[in-house]
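Every protein chain except one is present and positioned as in the full complex.
Letters A and B mark the chains in the order given here, with residues in each chain numbered from 1 onward.
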Amino acid sequence: MSLLEVRDLSVTFTRSGSEPVHAVDGVSFDVAAGQSVGIVGESGSGKSVTSLAVMGLLPSRGVRVGGTVMLDGNELTDMDQRALRDVRGRDVAMIFQDPMTSLNPVVTIGRQLTEVLIRHAGLAKGAAKAEAEQLLRRVGIPDPVRRLGEYPHQLSGGMRQRVMIAIAIACRPKLLIADEPTTALDVTIQAQILDLLRTLVAESGCGMIMITHDLGVVAGLCDDVHVMYSGRIVESAGTKDLFARPSHPYTDGLLQSIPRIDDEDPDAVLHTIPGSARDTVAWERGCAFQPRCSRAVAECLAGPPAMAELGTPLVPHPVRCLRPVGDDVVLHEGNVAR
Amino acid sequence: MSVETTDATTATATTPSRPPASLGREALRRLVRNPMAVVGMVLIGVFVLVAIFAPLIAPYSPTDNSWLDQVRPGQYPGPSAEHWLGIDPLGRDVFSRIIFGARQSLLIGVVALALGAIAGIALGVLAGAFGGWVDTLVMRFVDIMLSVPGLLFAIAVAAMLGQSLTSVMIAIAVVNVPIFARLLRGEMLGQRGADYVLAARSLGISRSAIVFRHVLPNSFTPVIVQGTLTLALAIVEAAGLAFLGLSSSNPSTPEWGRMLTDAQETLTSAPMLAVYPGLAIVLAALGFTLVGESLREALDPKFRR
Partner (left out) sequence: MSLLEVRDLEVHFPIRSGTLFQRTVGAVKAVDGVDLDIEAGTTFGLVGESGCGKSTLGRAIMRLTEPTKGSVTLDGQDILALSERKMRAVRRQFQMVFQDPMASLDPRQSVESMLTEPLRAHKFPGGSAAHAKRVRELLDVVGLPESVVNRYPHEFSGGQRQRLGIARALALNPSLIIADEPVSALDVSIQAQVINLLKELQERFSLTYVVIAHDLAVVRHISKTVAVMYLGGIVEQAPAADLYRQPLHPYTRALMSAVPVPDPNVEETRSRILLQGDLPSPANPPAGCRFHTRCPWKQATRCDTERPALRELPLVAPGHKVACHYAEDILSGTLTPHEVRPEEVAMTPAADEPGSIETTEAHVAGGLTPGGPPGAR
């Protein structure tokens, strides 16, 4: 059994006076212990909302959450707020994009760390302090004793993210959710943090969900990838499989449009996906990517496309597309966003 | 190939309604959807209409004391069919005086606000546009103005210029100058560092054009909000000054603040005489406050979806 099982998760934002917005729709995925799973998408794809829904962090007003989230056999979606609070921090921990806003600016690093340890791990004050020191050391912060007495603004961005990670792993969670953890950081610092996360997962055997827009990050870190577009998963596969055989036209277009540092011909015109994420179709009416898709045909607007299995039962590779890339060679001309 | 879609129908397929053209209209839409703002606007509307059409609404003249004969010491006729709010100790119709009082309040509020805002905005633009030593000089001056307690200052002005409506207006205006100056200057300094100002500079747009066409319009939102709130304060301040006897020298002028003072003497025998003008002040001020606060919310980008 998997560590985390998400089945048919949906999140709908309802606002009085306007149509409900389906931010996430029918999302299912598994995370096994010791496994890193990437959820990739652009802004508005619903990737962050998915992670918040798994954590139970969405506000109850104006939001409808459907589907089930099972962590280690326990149903999270039925839990009341109090039970959920215990799960968060103890069993599931989250790392956010901006460590400055997720740390309390007027409380020392030491207190923020020990608070978690005392509350969730039930440690005594002295033991919590010693453990906090160990944790800072573990995430690669030099001179942890002095750092414990400092405030977030005294640390650099990379250091703050390390502190966030220390807080997240404080209670040895079974699942770590990292939401764009390196987007605000420079590349050399990003490399440090990704290396740290990789090591932590390998050593502790926890599962990790990596939410990112950067396919490069996924390539170096994740075992499985789910690509989201407009609130639904459009393609899921093992990382190597996905990069070797991108099958949804969106995944394929995205991979081709990213300039690479090791490109053979940097002078070539970059492949582009026309239009923007605003040019979309409601999934109930057809494929949301249809207006931007170069492979689209009339049937694409004949209702919601189902997941087609391109892999094997042992190595699944489902794709939400009627005409996945590589299925044929005939390219449909002229259906470019108008 | 550039094929980004701009067709309105596809571009907004996800949002049910087409976005309105300007930020101002969108703010207005948010404003009318807020029940708090609607209540405020109704209150202001009633207040302004009453002030304008006072002679048509009031059944009698506010200075007409023909009912003096109905008044006995310690006994003042309460509400009746002819006199909805009764008669005051000097034999005048209270309802008519409340109605005409709205005129005075609105006049003082608007004039005081206009004077204070114009002077404050001028100082704020000066400081915010030039920065440097001009800013330091203007702001020190404003700081000195701020350090004098408002009420004390108003009393001093009234004492210097003599007891008149003009001195009340000037006094209230002067108190509001530093508020507007600081607000606008701070906002302008913040906007000056914005990328679009940098873009305008790199295009070779002249400094005055940048200030008046870009920085000022984008800094004005909080000033509008403050203006609405200041109107509320000005009404209360005007009443306060009138209560202290610092208003118009003619004691028979209908004024809510003065009515409160007069009602003090008969507080035990006719407490309602104090309640009516008090209620009028509260409702008028509340109207402006509600609209001001809702405006702040409607215009604040943080409240945008």
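Everything that follows uses one rule, which is that contacts are C-beta pairs under 8 Å (C-beta built on N, C-alpha and C of every residue); 3 or more make two chains touch, one makes a residue touch a chain.
Given the structure is predicted, the values throughout are model-derived calculations rather than measurements.
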Neighbours of the unshown chain, displayed set only, are A, B
Among the options A:Ala219, A:Ala282 or A:Met307, the absent chain makes contact with A:Ala219
Given B:Val32, B:Leu198 or B:Leu279, the residue that touches the chain left out of view is B:Leu198
Given B:Pro59, B:Pro217, B:Gly245 or B:Pro271, the residue that touches the chain left out of view is B:Pro217
Considering the complete complex, of B:Ser206, B:Ser252 or B:Ser269, the missing chain is touched by B:Ser206
Hidden partner sits against chain A at residues 42-43, 137-138, 140, 142-144, 146, 150, 153-156, 158-159, 186-192, 194-196, 199, 203, 213-220, 239-240, 243, 253-255, 257-263, 266-267, 269-274, 276-278
Residues of chain B touching the missing chain are 1-4, 6-7, 11, 19, 21-23, 194-196, 198-206, 209, 213-214, 217-218
